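What you see is the complex with one protein chain gone and the rest in place.
Letters A, B and C name the chains as they come in the text, with residue numbers starting at 1 for each one.
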């Protein structure tokens, strides 16, 4: 059988370990691995190539994805989806491993309804916002990159009486900001999932500052669009000079952590096994309670991820 | 109630986040936190002090343990254990959170049989060798420190035709070496749990080298005492110049990863909750299948940790 | 004799190694070291304390400054400067080592004209914008922090066709941005010292993109206030999706590099030697052509730093 792997949407650390495992494991199973380059755009344009062992040598510790990725507007049109399907047929691809987030999952669900394409998705996004899975590939690396940045700021923060606002990624999901807030001991954490009560926060911050608090650290999720607002509030209402750091794509880069490598291996082996054992398969693999569970792609796409209750609860530190 | 925290045996990253959470959370629960300094030695010598919020400010990102740790020969004698118990009584300590490995667990099991000491253990050792739990605090940080070192060696390895032997910690348990072997794509991995078949390995390595392999990476667990042996075998039998790196205590240090911080928080909250809700408690908290489970200390101490079967299976890459 | 050390203005990595060397070396010379806490504000408020060996144990690898720093509006008023001078007298301080940038140098020049205060400045600012010296303490660490961030972005950049704008610190001096631009191989570098010709740049970028260039990296110095402008130009005129990273105070933090530690030692020994050998001294130490040279503070303050010509010349890569 011939299996292909594709990266779709925003890249995430862990893609390269998954790509390497895909090639090695498909060969080990006696089958034939293919790459689809440059995401959905490349699938439409027929950028599909046979994968060699040498292609994946020495890539475990690189961020990004050696086969590229993309977002595709053309894929919204049926004629381009048909073209993509034909390209898979031309290379006799029997199944596709999809590394991507919810946008990519939706794209493949549509494709799979229209054409007999077998695929298994691996949740891959630093936003950690996919329903049904506790973990998305790339999150651990992103969290540790943010940790490094925040710890650097702490160094300088303790020298001055100041506030620091750090904006993390996360459009609709505040997972990165929430876990960073907890694990860095931030004083303020602003995420889309929670209302940030400035009055309550101001009360406690002013009390702390009066008692000698040295500095204030605020973690703000990009999706709240509150970064500038929080900065101004800290300067005007709380009365401390405030500096902003916008981490941006630093968070997507970097050497994948051991956790992301091991999870990439686990996800990939299961995705390949599923494709080799089944036809008519349109699944995504979810990780929950320590287990890897295949779910129907439609179930995943119809659900909405929520941050674990215990994390949200612990964030109410200012109430 | 008054609760104390103690670090015992080898230190591990994640101790400081656990110590911070302990102080913050015991206060939050309305109770009184104490530190036992310098491990069992300090408990014998009465180094027990009331803990303040300020003591734990800004320690989340430090390796080591601000309250110190120790190994204690005196604790093997009953008169010193009694002395330790009297010290706890003198400070009206109602329960102790124990951060340590199997040696520390054994020490407290003995103490608990002789005296009415309530305690809950948190598995804390980079060796990851405690029965009943899938995860011990500090392991994730140690693995990522090793990753950094191995990736550095890869850089230079690809320039030369050479072999590199990296010795990781792990006396009786090869967990660190095994996971490093897999996640770094090492060609050789030698651990106490598996017999390393030199003949088979030599066959494959020579074939690879003949086909153009650039370099060889071997991960060896300290406990096998095979580091020098593997070096000589690579030079004499395989015929490649070989260099050795002994990581040593680098692996115990470093800024705790986000995973180790979050796990430290989870373990600590549960340990405190258990102690506040029970008397006559002599437990350790284990993590398995995504859940935190209290186990009787005797059950933990009587079992023997084994590396997960799937990790061992994947290591048979040369067979 | 009694010598004091003060940190003034923005903090920089290397301050702690300088503080440690100051204490150790003043003792070695048989004299008495003092700390002035919290910068000029602390000097006004009399926060001056005797320094012990233990105060500086284990601080070599910490960013920030253990004695704090500040900017001071009060110091612009003579009555507060007089108050600061009286505080120095009260502690019988014979000379002050000043770690700071041009603002701090100016403050001490004024103080020294009004009162018989002996001082020697050590150029300490990640902006590297002090006249007369090729190197300011903290620059090497800041450059390597930026390097780390930019290399992380490169990882993800090569996966996508995109542009990335990274804003570095530097109000009036583009040194950090310029050296980052060169050492990271950026396509665009925008600094206050040079006019950025968009037409010329657009011509070359469009040609490169047409020939297959994968991504564009732009380094922009904060002081140009062009970050948003360059982002919009890249999206609208060049036609590539563009993401922004604002590094902010990450650049001030972090473990001082070996170079910053060694330079801190060299600067500090010379500053102490100068103060012990002279009275009526109002100098700053400059580093040029591999030598440490004392300069009159007025000469330093009257000059204007310019980026070395060869760096500016190499930045004309788009012309």
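Convention: a contact is a pair of C-beta atoms (placed from the backbone, for glycine too) under 8 Å apart; a residue touches a chain by one contact, two chains touch by 3 or more.
The structure presented is a predicted model; accordingly, all values stated were derived computationally and were not measured.
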| item | value |
| --- | --- |
| Touch partners, limited to displayed chains, of the chain removed from view | B, C |
| Contacting the left-out chain in the complete assembly, out of B:44, B:107, B:136 or B:149 | B:149 |
| Residue among B:105, B:131 or B:164 that touches the chain left out of view | B:164 |
| Residue in contact with the excluded chain [from C:44, C:99, C:117 or C:179] | C:179 |
| Positions on subunit B contacted by the hidden chain, ascending | 7, 11, 13, 15, 62-65, 68-70, 145, 149, 151-161, 164, 243-250, 252-254 |
| In subunit C, positions touching the absent partner | 17, 20, 58, 60-61, 134, 140, 143-144, 147-148, 151, 154, 158, 179-180, 182-185, 255, 257-259, 261-262, 265, 288-291, 314 |
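We take it that only the chains that are shown with their structure count from here on.
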| item | value |
| --- | --- |
| Same or different contact residues where subunit B meets its copy subunit A, judged by the half mark | same |
| Cα-centroid distance, subunit B relative to subunit C, in whole angstrom | 40 |
| Distance from the mean Cα position of subunit C to that of subunit A, given in whole angstrom | 36 |
| Cα-centroid distance, subunit A relative to subunit B, in whole angstrom | 29 |
| Two or more partner chains touched - positions in subunit C | none |
